[in-house]
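Sharing a structure below in structure tokens format, with a few things to ask.
Every protein chain of the complex appears in place save one, which is left out.
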Amino acid sequence: MHYLIEPGLWSSSPVRVAVLVGTVVAITSAVVGVFTVTRGQSFAGHSLADVATTGGSGAFLVGLNQFWGFLAFGVVAAIILEAIGVQRRRGRDVTTGVVLGAGLGLAALFLYLGTQQSNTTGASFTVLFGSIFVIQSSTIPALIACGVIALVVIVTLSRVLLLSSLSPEVAAARGVPVRAVGAAYLVALAISVSLSSVAIGAVLSTALLIGPAATALRIAKGPVRAMVTAAVIGVVVTWLGILLAYDSYYWPPHGHAWPVSFFIVALVVLAYLLTYLHRPARRRRPGLTGAPGAARPEVEVGA
Amino acid sequence: MSERKAPAADELLRLDGITVRLSGREVLHDVSFAIRPGEFTGLIGPNGAGKTTILRVILGLLPPSSGTVTVAGAPIGGRRHHRRESVIGYVPQKLLIEPDMPLRVRDVVALGIDGNKLGVPFPSRARRELVNETLRMVGADSFADKRVGELSGGEQQRVMIAHALISQPRLLLLDEPLANLDIRSAQGIVAVLAKLAREQQIAVLISAHDMNPLAPVMDRIVYVAAGRAAVGSSEEVLRTDVLSRLYGQHVDVLHVHGRVVIVAGEDGEDTGSPHDGAGQPDPVYGSGVA
Partner (left out) sequence: MFSGFMMNTWIAATIVAVIAGVVGFFAVLRGSTFAAHAIPNGAFAGAAGASLLGVNTLVGLAVFSIAGALGIGAFGRRARHDVATALILVLMLGVGALFISLGSQYAQETYSLLFGEVFGISPDVLLPIGILGAVSVLALAVIFRPLMLTSAMPEVAEARGVSPQRIEMVFLLVMALATSMTVPVVGALLMFSLMIGPAAAARSFTARPGLAVALSVAFGLITVWIGIAVSYETNWPLGFFVGVLGAAFFLAGRGWASLRGRRLTRPARTVPANAGA
């Protein structure tokens, strides 16, 4: 047991902060992720994380609190995606890719300008991977508030989102503003992803968005069960990851902790793979699921 | 040429002189018909004739270039209309289902109650009972807990009928529900719908390109071809002269062992447009109110 719970774990303030923020982030990401995976928008979710990170670099450059930079860029990117708004999955991915490319280009610029201003050569690493152990306590209330907001929006929209995903025509016939609902969801996704990127970095943001949700969708039926299962998986994976990262300080090579992102990512993928023991995969036929080259019978709403 | 009568009090739906122009092309011309409670109406015609356009106009998804749609006595203009949403239940042909969609059959049906509202419903026994009862009505209770992505075509149709049914519509609109089904499943669906029409006085408007599975239960036909419609009973509409005028070329209507087959005649025989015979009130074309 000694090797699992290393000395000083619970009395360490960074760990307590990490657990608190990590829990909020995990729950929000998982619930939002259920809809992201179902709607086939994993790429958008990842791209928004990268673009949000760019915003953080920009904010850092002009001396603003990074958090607002993350949030602003994430939301603006979501609005752009919705405005250029292409309903077909493939066209949507290309648009997302272009927005991502522009965002990354800006990131390159901001990081470069940052090195001109001060000596921040490690910026690239932390920008990508974040550091859950180095969150400023002043931003914690804002982080939690944003997480709650995103969560509330998604839960409120959950039914109309599911109905729209199931059949946009039926939803439209019943008076659901399908396009507006999609836009609102994207903004909630942007908020959630911005929040997780600033806390744990873009890589982990994507991992916690997609992994627990995809895992839950394989094993849970029904919407409520899927969201709860995803949240539980996300939280467990985060806690374990924090624990192991803290412990790894004492593992070889001594005195150097392994990054928490590695542990969480590894655990997320492991959890997903474990579901294949329970539910072996059926080979998917092309043309059904939007695999590359598949002619998916997509339908759209609107005159 | 078409008689426009004042809407009768118990008409659930009435189309008057609906014309739709898309991209400069006239897709529907002067289509009129009405539907009363409990009537089982087939919207029949070949693919591309305009059936789906008619449905979209009724649902408010496509504004007509001219003409009016009246639902339960109140004229509908434009997109959203509360009355339409409460009177008409829509069953689409196909669902966009991914295998990992987190919806069971009973979840989909529950969405029919209030899936268009924001917020989360409070789970109650009453809701659950309503869902179960509706599932029983369509014969879907045996697979109520299956994921909606794992259903066969026929099972999916039943689920979507239940979804539309649970909000207690007075008119069910179904878009080609039988198109991809085998005969047995198709007959099952038709039986369910006929029972609903009979026992609960729910009107059914069902579009199909093959009328034969519907023939035993159809009260009336709206036959659509080349953007025009002929309305009436099977005997009135499914006749060589009527359909030839509709198609604008000679077709033969053959009755074979109780089934109806429509066969194209020789090319070029123009039997004139349905608009010949000026001034004569036409019982078949136009308002179609028998």
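By letter and in written order, the chains are A and B; residue numbering begins at 1 in each of them.
Quick note on the criterion: a residue touches a chain if its C-beta (ideal position, glycine included) is under 8 Å from a C-beta of that chain, and two chains touch if they have at least 3 such contacts.
Worth saying up front: this structure is predicted, and the values here are computed from it rather than measured.
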Q. Of the residues A:A207, A:A226 or A:L243, which one touches the chain left out of the display?
A. A:A207
Q) Which residue numbers on chain A touch the omitted chain? A) 37, 40-43, 45-46, 84, 86-91, 93-109, 111-112, 121-122, 124-125, 128-129, 168-169, 203-204, 206-207, 210-211, 214, 253, 256-259, 261-262, 264-266, 268-269, 272, 276, 281-284, 286-287, 289-295, 297, 299-303
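Keep in mind that, in the parts below, only the chains that are shown with their structure count from here on.
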Q | chain A and chain B, separation of their C-alpha mean positions in angstrom | A | 43
**Q.** Touching residues on chain A, where the partner in the complex is chain B
**A.** 34, 37-38, 40, 155-160, 162-163, 165-176, 214, 217-218, 220-223, 225-227, 289, 297-299, 301, 303
Q. What does chain B use to touch chain A in their complex?
A. 59-63, 80, 82, 85, 88, 90, 92, 94-104, 107-108, 111, 114-121, 145, 147-148, 160, 163-164
